[in-house]
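Please read through the structure below; I'll follow up with questions.
Missing here: one protein chain of the complex. Every other protein chain is in place.
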């Protein structure tokens, strides 16, 4: 806890991702201070609170009632997001919400309407936008350095499949996993998507197949500008978390390559070896999470447009729905079909 | 000309690609010797013949009648391929044919039938199979080193568009450019394609748009095994010839990266620069062409299966047709629709 | 400040490097807590204390008298190090001392004797040992993976020269800058150095030349095993902080390459650009500082040998003296000449 932090932030939901956010707020953002945590499990709540030197709230209402809480970070289960956004906005709190805002577009729209009506700052947690490498690709596009984008290419592969219990409630690979990539396509290309072609397969994980989901997925997005984005995603890349982004333009190409655990190389008679890729998102995207919170603090304290607005948070949900429909019906889906 | 070369090869059609083949045969393949060239333009024919120290034949018939000619390399216009294959086979010559064999499947089948009936060796010039990097990717797949392939990814971008006169007679981007990538998908994944989704755009070249062709193209191939290949292609990558191939499998990933003109790097205050990519196919794939001719010589002299058989040469033509249909009708096309 | 931190650490001297250490202790080491800071400048002291939520001590005696202080981190001017080590040891505190322990070998020996007599934990701040890439090179050597080392190679270049006022009191390039590289040679090769050849030049900085120092330096170390280490160092690499380490052995080679600010690449017609190197030590070695403090906490709390012992902290000082003598007299210097 840094006493100089003027922005008091409470975190609702301190499972794996919420706990990480709470620690970053407590330790790495000098303008912010962590002022409380809540979790549906009192044990989890007490443990995190004790570790980070703050109070464990008995309820979210308690957090919302506290004058110390300037902003609420919503890291609870997806199904609770929209209601919490609405309650926090009604309490006049700035709101940070983990992605996705909701799996129901109606709820998304209600939540956005609520923060708009309350006039409170609102930001959606698409952290990959804040990765320095990916952000450099966007910069190369948006400054015109590589001209008009014609093709974007996103590779997104997890090191290993999540527990099947998680898969069953995840909403499916399109909304659970590719939602990040759909957001990345919007972020990089900067032209709205008008059509989605998507197809998936359950090629190696029998549990995922039985759950009716895919372990392998490909999507082709057509942007209004004519640019085409290809996405390939897998629930399993045994060599580590593979996260690459690339844009081809009329004046050049920009790419963001993978990160390794270190820059050592060992050359032996039979092979030259590189260090492995960073294992998963907590390591690979550590920088992005810190920069994301810095952006939130700057936004709430300094004003200006949201770093990731409600509309920007909504767009990839629509894309995920279109992708699911395309994969199901084996036909391209126009975005206007979804809403 | 190396006197020790026992396999006499004549080249029909010595424009840019045929001239290159003739020079490789004459200078780099110790088992082969160049024994004659022919071109529809007598000036071109004489020039190449004089440069390489062989005779310029007055006609293809003259080449086919010569006992010095053991094999004919067909590098003439695509429309003449199938007829020349049939004539060469009838003359008992081994046949190397540049891709594509024909734009008509009927002609392709007639040509294959002719070489089969004559029992002469036959190989189609898909040179990229012989690139050491791409071949290493295939090896990683076919030895099982990376397990079962789930996703393959091919990037194929020319440095700049060809003359519009060429585009108009090229047969379109699918058969002219992606045919190599369709063959690469078959080569790498090793499971036949059952469905194609393809879409293109004329995003930066008005001449190509007016000619009804695409300058930008994406294809998604579904293999019988369930594996999915994505291909992205562009007629223009201003940074040079971009040729990348990648396969993700259940036990690992293999990729073949671009080649640069040299391995120098210059670091200055503002940027660290790498040498540019090798400019185009004559440089980038120089190794592959040499290895291709070595494979042809070994095959004709030593027997065994064709390095690129008629069936393997036919398959990407079918894919190109399926892709063209998919792009036209904006729907996935099953291969059995094509034939 | 994490309440769970059981090891109370105070920092004496909170200029650039001490302030960084204090922040790491306060925020990133869960077993430790920052319990006080002191600086010769009361303003600096108060500023850091306020930022990190601790008290600014009025004197080092106050820190040493406090029961909350389990360990003292000495980050003051080099000339004060040995005396502070002795006082802290007398007070029964564990001691972390920034490098170099002293520019006088007599003082170094007195300080080491004091901590030995008091039986307090003692560690010298050679942070580069904790860099994950450099540590991987050492691991490749010490596990035998690359056999017996025959050649080590260290490149060490600062982005730009320090202020000339700093150069004048720095002790010269050998002790100010190469001391890290001398330690790295010992760390990687693992065999004591028996001879030093060193030569320097003032090639681009007139102020450094007038101050009688070098801006460019090369050293060749001969190890007892016969292995040879070459070091090249420069006060100026306009492209960024260049830190590379390499070991050639009889069974292979290991190297630790530079780190860039991100993994983006931009390819344009004229050049393919990489992101710049990380600018200087605060960025490049951020991981190493954190891991260094973790190692200190583990050592003090868990026992075992010091991660960087007094003897290990002394060795590179001897090498710097030998290098200075070699460069002055233009002859190889045996280590036994120095002491």
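First chain written, first letter: the chains are A, B and C, and each begins at residue 1.
Here is the rule we use: a contact is a pair of C-beta atoms (placed from the backbone, for glycine too) under 8 Å apart; a residue touches a chain by one contact, two chains touch by 3 or more.
Note that the structure is a prediction, hence the values are computed from the model and not measured.
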*Using the whole complex, pick out the displayed chains that touch the missing one.*
A, B, C
*Of the residues listed, C:28, C:82 or C:234, which one is in contact with the missing chain?*
C:234
*Of the residues listed, B:85, B:140 or B:203, which one is in contact with the missing chain?*
B:140
*Mind pulling the subunit A residues that touch the left-out chain?*
238-240, 260, 267-277
*Considering the whole complex rather than only what is displayed, give the residues of subunit C touching the chain that is not shown.*
148, 150-151, 153, 155, 157, 197, 199, 201, 203-204, 215-216, 218, 220, 222, 226-228, 230, 232, 234, 236-239, 242, 248, 250-253, 330-332
*For subunit B, which residues reach the chain that was dropped from this view?*
1-4, 27-28, 30, 50-53, 131-137, 140, 145-146, 251-259, 261-269, 275
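Methods note: only the chains that are shown with their structure count from here on.
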*Classify the chain contact graph as line, ring, star, complete or other.*
complete
*Where the centre means the average of the CA atoms, what chain is farthest from subunit B?*
C
*Determine the chain that sits nearest the middle of the structure, using the mean of its CA atoms as its centre.*
A
*Where subunit A and subunit B touch, do the two copies share over half of their residue numbers, giving same, or under half, giving different?*
same
*Quick one: how far do you have to rotate subunit A to sit on subunit C, C-alpha fit, nearest 5 degrees?*
180
*Take the average of all CA coordinates in subunit B, do the same for subunit C, and state the distance between these two points in whole angstrom.*
57
_Chain centre separation in whole Å, for subunit B relative to subunit A (CA means)_ = 42
*Of all the residues in subunit A, which ones touch at least 2 other chains?*
251-253
